[in-house]
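Yeah, one chain of the complex is gone here, protein chain that is, but the others are all in their spots.
When the chains are written out, they are named A and B in that same order, and each has its own residue count from 1.
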Amino acid sequence: MKEMHDFCAGLYPILRSITGDGLRRTLAEIGRHVPLTTTEISSGRACFDWTIPREWNLRDAYVANERGERVIDVARHNLHVVNYSVPVRASMTLDELKPRLHSLPDRPDWIPYRTSYYKDDWGFCLTHRQKESLPPGRYEVVIDSTLQPGGMTLGEVVLPGTSDETVLISTHTCHPSLANDNLSGMAVAVWLAKHLASLPQRRYTYRFVFVPGTIGAIAWLAHNEPQLVRIRHGLVLSGVGDAGQIHYKRSRQETAEIDQVMQYVLESSGEPHTIMPFIPYGYDERQYCSPGFDLPVGCLMRTPFGKYPQYHTSADNLELLSPEALGDSLAKCIAAVEILEGNRRYVNLNPKCEPLLGKRGLYSTTGGENETKQFQMALLWVLSYSDGKHALLDIAKRAEIPFRTIKAAADALEKVELLRPAQ
Amino acid sequence: MKEMHDFCAGLYPILRSITGDGLRRTLAEIGRHVPLTTTEISSGRACFDWTIPREWNLRDAYVANERGERVIDVARHNLHVVNYSVPVRASMTLDELKPRLHSLPDRPDWIPYRTSYYKDDWGFCLTHRQKESLPPGRYEVVIDSTLQPGGMTLGEVVLPGTSDETVLISTHTCHPSLANDNLSGMAVAVWLAKHLASLPQRRYTYRFVFVPGTIGAIAWLAHNEPQLVRIRHGLVLSGVGDAGQIHYKRSRQETAEIDQVMQYVLESSGEPHTIMPFIPYGYDERQYCSPGFDLPVGCLMRTPFGKYPQYHTSADNLELLSPEALGDSLAKCIAAVEILEGNRRYVNLNPKCEPLLGKRGLYSTTGGENETKQFQMALLWVLSYSDGKHALLDIAKRAEIPFRTIKAAADALEKVELLRPAQ
Partner (left out) sequence: MKEMHDFCAGLYPILRSITGDGLRRTLAEIGRHVPLTTTEISSGRACFDWTIPREWNLRDAYVANERGERVIDVARHNLHVVNYSVPVRASMTLDELKPRLHSLPDRPDWIPYRTSYYKDDWGFCLTHRQKESLPPGRYEVVIDSTLQPGGMTLGEVVLPGTSDETVLISTHTCHPSLANDNLSGMAVAVWLAKHLASLPQRRYTYRFVFVPGTIGAIAWLAHNEPQLVRIRHGLVLSGVGDAGQIHYKRSRQETAEIDQVMQYVLESSGEPHTIMPFIPYGYDERQYCSPGFDLPVGCLMRTPFGKYPQYHTSADNLELLSPEALGDSLAKCIAAVEILEGNRRYVNLNPKCEPLLGKRGLYSTTGGENETKQFQMALLWVLSYSDGKHALLDIAKRAEIPFRTIKAAADALEKVELLRPAQ
């Protein structure tokens, strides 16, 4: 989708971090599309085992040669400065500077992405080609950053449903000038929220959480602990814009409803895809699935992180993002949400022998023919398995009939009072 | 078996329906072989969502041309009249008549089978070849039928066992002049009942139910609801006489004992066969397995309905029935019943270490030899797994020893008081 790609292009130049004004500007942009509220979590506040760090802002960062020429300049690329570098103002030889310079010998034209959130440190990132070509001599090094008490900004869009049972959609917002990781996740989350906001009604309440990776998710969990019991399903969106095959990583529960639904969506798409088991490493599902919460939260990706060479380098840029891939990731989320919304358990109100569907206008009255239509079979499947134990998705899989047809059959049966929702 | 085929030939000419005298005559014939009792369920009586229809009887039905020649005549073939046609006496043109004429363009020499039980309607069935050759002109149309308050006749053979735990065998009796569907089912049920009646004793009580399809099974369930809790196993027999491969369709429970037993019988036969999962469409297992009852009732067929071209046409005639297939279907039922009768759970009365089988005459007393006979292994398997949890069939499958050998071992162990039944 071109609109989603344009949205990413607009956010790409902002210098983001886990705190600071870049993060706030990013959330403000999102707020132009969906009803976003933000919360500031103060520096120093404890969140479980973690502490919110001082807020980091950067005015300037460069390395200049003896002629005063800026040979490395954050104004040229946000990745040039190690994210969260402490302030520096110094003059040093190339040999003194070199341990502070990060490059990728294997990918000599790409700038790496480096951070130092939890240790006072500083440095610059540059292409290996440039690093090798720096002539000896003295260099002026300036990092004009501030690390001061402030806050970490969390964004959230809440779309209330008829129930306060909640679907959590989480995406990380902290990476500067990396497109697939994770402007793609923000774009898909925003457009999914727009889609849900446009529906006449929602069964579930949806909470879209836009937070810095790791510490942001941890802070959000700490801040929302009493509400976590309402979370029925969840999805982390990250790296959903490259042209690679779609991947779904299951929640720690492995067989949660979201795991079944995503597997069904991907399998019934008929397209190449991969279902991955849970591992306790990855994106923020690590926190949501930690054993103290064990929330049913999976992760949707295209090519998994670390499996594409551009990951965490300047080559993860807008060209890596495919509008079609963004659109396809969104379509998969919409399909999943459609199933979650409809995937109820029902109780057959005429459970002893088959009801007469004909007198209720639901069945052909001429007997003896060989053919039975899929919808009529769907009616029989729903009646037979609506014992309060089987959800519609269970029935669809068992019957090998599309979920939508099964759902339509359930709706028709509910209308003629042969069925009622189980809860 | 020639006798079973002859039985079918005797019943073939009767004009049956879900009510009426043809049905009564059919049951009377069955009653000449086995101790059948009948019950009349009155027209208008409600059975769950259904109502017993008026009783239908037919004296005559024909279409005559202007010369008074009967071009279609139910006396020539019972399928010529749409079953349950309302009375008609009219003169009409071919064009007026045509919408009432059912034929099979793809099978131009076969007469289709059509019914209209639950909608007042009438019609004739004929070969497509004949339909195409009818000359224009006026026709006299006569259906001399009656639809009056009366009853639907259910037949039942009860063979009491030492326990009132019941095995249900159900077969439908309503089809006129269709051989595989379902004179074959009636024949196998009758001969299975004869076999069981000849046994010196039965563990289970057997109820053989001869009922019209759908409405008959529903009426039987409504009429017998308090006794249904005693049904431990059940089998619907239908389409068991054609030469095709044998098929067993599992009960809705999927892993009921009857499902395990039939699978074992078919697998251990070494013959081609198919085990089908439950689907909520098919024969009367649909009613027995409806979620309000969920009885452990499977269905034995040869070629499944709708999978052979002759299904529900005049080509489902006595030539389609193979005496060998009838005999083989009966043999499979007898094998299943033998396992059901013997498939108990036992308790090992000497569970701590192996008992000395030698001093009880059950074991070779010369040690050190390499070979152990299958019966001696069967003794060890039965002792080891007779913990009240494993039935003999579980043990036979686990040990890969024929059920009969395992049963013989259990009998021998019970005789020397090393074993007792679990219940």
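Just so we're on the same page, a contact is a pair of C-beta atoms (placed from the backbone, for glycine too) under 8 Å apart; a residue touches a chain by one contact, two chains touch by 3 or more.
Small disclaimer: the values here were computed from a predicted structure and weren't measured.
Considering the full assembly, A:Thr115 is the residue among A:Thr115, A:Thr153 or A:Asn343 that touches the omitted chain. For the options B:Met377, B:Ala408 or B:Ala422, the residue in contact with the chain missing from this view is B:Met377. Even with one chain removed from view, chain A keeps its contact list with that chain: residues 47-50, 112-119, 214, 217-218, 221-222, 252, 279-281, 286-287, 289-294, 306, 311-312. Across the interface with the omitted chain, chain B contributes residues 348, 350-356, 358, 365-368, 370, 372, 377, 380-381, 383-387, 399.
Just so it is clear, only the chains that are shown with their structure count from here on.
Between chain A and chain B, the centres computed from C-alpha atoms are 56 Å apart.
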